[in-house]
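Every protein chain but one is kept in place in this view of the complex.
The letters A, B and C name the chains in turn, as written, and every chain counts its residues from 1.
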Amino acid sequence: MADAPEHAPKAAAPTGPVEPAPPADAAIPAFITALQNGVSGSVAQLSLYLGDWTVVVPVSHLLQASQFLHDNAGCAFDYLSDLTAVDWPPRAEGRFDVIYMLYSTRHRHRVRVKVKVAENTPVPSVTSIWPAANWLEREVYDMFGVNFSGHPDRRRILMPEDWQGYPQRKDYPLEGPGELLMENPIDWLKLRQAREEADIE
Amino acid sequence: MFDTSELVINMGPQHPSTHGVLRVILRLDGEKVVDAEVVIGYLHRGIEKLSENRNWTQIVLLTDRMDYVAAATSNVGYCETVEKLLNVEVPRRAQYVRTILMELQRIASHCLWVGTHAMDIGAMTVFLYAFRERELILDLFEEFCGARLTYNSMRIGGLPQDIPPGWDKKVLAFCDIMDGKIDEYETLLTHNRIWLERTKGIGVISGPEAIGLGLCGPALRGSGVARDVRKDEPYSAYAEMDFDVPVGVQGDTYDRYLVRMEEFRQSLRIIRQATQGIPEGPIVGKVPRLIKPAAGETYHAIESPKGELGYFIVSDGKSTNPYRFRVRPPSFCNLQGLPRLVRGHLVADVVALIGSIDIVLGEVDR
Amino acid sequence: MIDQFLIPLIKILIVLNATLVGVSYMTLLERKVIAWVQSRLGPMRVGPQGVLQPIADAVKLMLKEDITPTKADRWVFTAAPVISMVPALIVYAVIPFGPTVHLFGRDVSLYITDVNVGLLYIVSVASVGVYGIILAGYASNSKFPLLASLRASAQLISYEIAVTMTLVSVILVAGSLSMVSIVNAQYNSRVWFGFVQPVAFVIFFIGSLAETNRAPFDLPEAEQELTGGFHTEYSGMRFALFFLAEYANMIVVSSVATTLFFGGWLRPFPNVSALHFLGVVPSWMWFLIKSFVFLYIFIWVRATLPRYRYDQLMRLGWKVLIPLAIANLVVTGIVKVMLF
Partner (left out) sequence: MLQAIAFYTIAAFILGFAVLVVTTKDTVHSVLFLVLDFLFVAALYVMLNAQFLAVIQILVYAGGIVVLYLFVVMLVNLKRPPEAHSDPHRMTKFGFGLAAAVLIELGAILVSGYMKAPAVAATATEASMPVSGNTEQVGWLLYTSYLIPFEIASMLLLVAMIGAIVLAKREL
């Protein structure tokens, strides 16, 4: 789907999530300061919204930071609750947010780790740290086309193996491409363009 | 000395004990499972994508279709997430009724589980006994919201309607009936020699490994990890309830069975407390007429009968539909552990283990 | 001429028909009993209380399309149901339903024939019945049935050993292989052999559950594991034949158990004259009542117990039942030599 024409959204599409910085008086949890000290440069941005802490990590530091969060006794994020992605097509710094919901069964605290990547940037797989990531990363790959490098079994999981396109992307039509996309993607694109032109007229 | 080859068997997607359209490709050496590959997606309806194109209130209906044997739980999970985004406080009366509904739903879901699990292992009577009691719960739900399976029984901010008069008495009466029925199931299974032989030592998984694999709910608690969202991150009225979190020791199929059987009793305990303590008051909080949460994102998890059911919702603050709607399906994450559990066991154990992790394909595939 | 041909022919006709009707009503009985156990009603639609259900079933099965998979071994696929049905029926030749009675002016024995190797005949004919299952699994050319037929052959051969061993201990006590003599021996010794040979009876009962593929040993047809096992690919009347064969075998096993361990057609305490009034019930009725009790237990067990796993089944057979049966045989032999 890389060569699909950029589908101009009807309304002004949001260009990214709202990530309010924590208020000055908020006590930053120990695990975040530990991460900041343990892996330098790993916390690019910090936000607190509705009581959830989010740490934005550069892709280059993801594996290191994950390993630290998993192993460090103060963090002990041993449980990968969820792994998902959000698509912000117009965003300059890369369209995808890949989000890791981490939980610690020992300390019972949560944190969200977020990496911002462009369409073709590979994201290192965290399956070696949390085996649970295996299927979750497959689903993100299946739905968004996020490229996970080092994944042991990177295949589609919910959609058929030969499916064209990534359904959860914002430029993927809700009603799906229909049979035509499966059989002949080029004809499908032409048909869609024709429809859009008809819409404008 | 002998030339042996592995037998590849396709279990499902049409198979009586894969609980829906699950397909497991088994590589067998004799009857021993060498490796298993789980193929899912046959029931994929794109609920996440669909939800991003529906308005906030319409999504409640879609959540029914995920874990369709515990629809009320999915409803509550979604509504609470949106309430968190909206910063709406839900009246205590609604919280209590939600708690009762969720626990009833847990019992109904566990009834279905104990029935099918026992059926998979060959004890057919438990199946019908369990369905008999599930029927009583469905009757209670029918009286509450008019539906028996997909309830659509929750509104953002509270309840769609107050409980019918006398409903709480009926719930209490049900609890009294259920007490004896759980003993009945246990008489048939818990100390049954064949049941013990079929479940003890099958699919053993240690606590740390289960955590790593992302198992949740009874599957995780069976391995001795006392992780229960109701206790750890209380929601609804659970903070005011007094209940225990049962955990297993060995982490085998039998322990997961015992954990769920004990959860029946704990659920009854919660229902009794909640029903006797329903406070008076309104049933819906102050919710704007047009639901349009401020831009932001949040993750909220609840303990569904299958495990941690999480919703990750991103609102862009402009449109009347969520920008991103993500469900953390407990069945999906539990099913991921299946290949690890079945390796080295026999074909007969595969069905026991599928039953033991308690999946609903509607939720796995969404 | 009449004694030699006509009367046996009539007896064969009666027994065959009674068996087939009995077998089809066994299906109703099973459905009803299991339904009652499970707090249901069972079939209620066809006839009052659903009593005509077996007829409806038979009509349905006969009218159903009979599918042979394209890859199947056509001849063997067709023959397999017949092979499993025939042995189940010809066993009835030696089962004594009652003693010789005076009917219509002549002495008529209530059994088709009394062979001096009757018990062995039953065992050997039953052992041929295995072929039906094995061949069905093989001929279907499908993986689940093949697994099932492998299970079946291993299971049936293993349990046959244990069952035959228990029969030998009964033979030792009775001193004969003829079914009629065994019943007479129980009359003469004033006690049913079930009480003389309790261990043998228990092993026989467990073994016969396994040999008839009944729960908890119904592995060859475990629906939840092997999607119906050896008869997965069968439909219509051929499937019905397998079904009927299973029930016919259940009736055979119950009859054999009654004959060997519970005095066959004898009323309770046949030698106590105080209980003479029990003789109001004819001897063949006693036989049927006792067999019925066994059939009921068969159904009851199925409704109650989960299924064994294949390796556990084998372990039970080889490590528990067979050694126990051999020990029982040895002890019986020693006692017999010492005391008589």
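The rule is short, and it goes like this: a residue touches a chain if its C-beta (ideal position, glycine included) is under 8 Å from a C-beta of that chain, and two chains touch if they have at least 3 such contacts.
Computed from a predicted structure; not experimentally measured.
K.L.:
Considering the complete complex, which visible chains touch the unshown chain?
P.N.:
It touches the following shown chains in the full complex: C.
K.L.:
Can you say which of C:Q38, C:S149, C:T259 or C:T304 touches the chain missing from this structure?
P.N.:
Once the missing chain is taken into account, the touching residue is C:S149.
K.L.:
Which candidate, C:T100, C:S124 or C:N271, sits in contact with the chain we can't see?
P.N.:
Here the residue in touch with the unshown chain is C:S124.
K.L.:
May I ask which residue of C:E160, C:D218, C:E233 or C:E246 touches the chain that does not appear here?
P.N.:
Answering carefully, the residue with contact to the hidden chain is C:E160.
K.L.:
Looking at the full complex, which residue from C:L177, C:A245 or C:L295 touches the chain that isn't shown here?
P.N.:
Residue touching the chain left out of view: C:L177.
K.L.:
Considering the whole complex rather than only what is displayed, give the residues of chain C touching the chain that is not shown.
P.N.:
73, 75-76, 115-117, 120-121, 123-128, 130-131, 134-135, 138, 146, 149-150, 153-154, 156-157, 160, 177
Following the convention adopted for this analysis, only the chains that are shown with their structure count from here on.
K.L.:
Farthest chain from chain B, going by the mean of C-alpha atoms per chain?
P.N.:
Taking each chain's C-alpha mean as its centre, the farthest from chain B is C.
K.L.:
Of the chains shown, whose Cα centre falls closest to the middle of all protein Cα atoms?
P.N.:
B
K.L.:
Taking the mean of the CA coordinates per chain, how far is chain A from chain B in Å?
P.N.:
26
K.L.:
Could you tell me the distance, in whole angstrom, between the mean C-alpha positions of chain A and chain C?
P.N.:
Spacing between the chain centres: roughly 64 Å.
K.L.:
Show which residues of chain B lie in contact with chain C when the two form their complex.
P.N.:
Listed in rising order, the residues are 7, 9-10, 15-17, 31, 118-125, 128-129, 132, 188-189, 192, 194-195, 197-198, 346-351.
K.L.:
Touching chain B in the complex: which residues of chain A?
P.N.:
Against chain B, chain A makes touches at 11, 14, 17-18, 20, 49-50, 52, 78-82, 84, 86-87, 99, 101, 105, 108, 110, 112, 130-136, 139, 143, 156-160, 167-168, 172, 174, 176.
K.L.:
Along chain C, where are the residues that touch chain B in the complex?
P.N.:
The contact residues of chain C facing chain B are 34, 37-40, 143-144, 147, 151, 215-216, 218-219, 222-227, 302-312.
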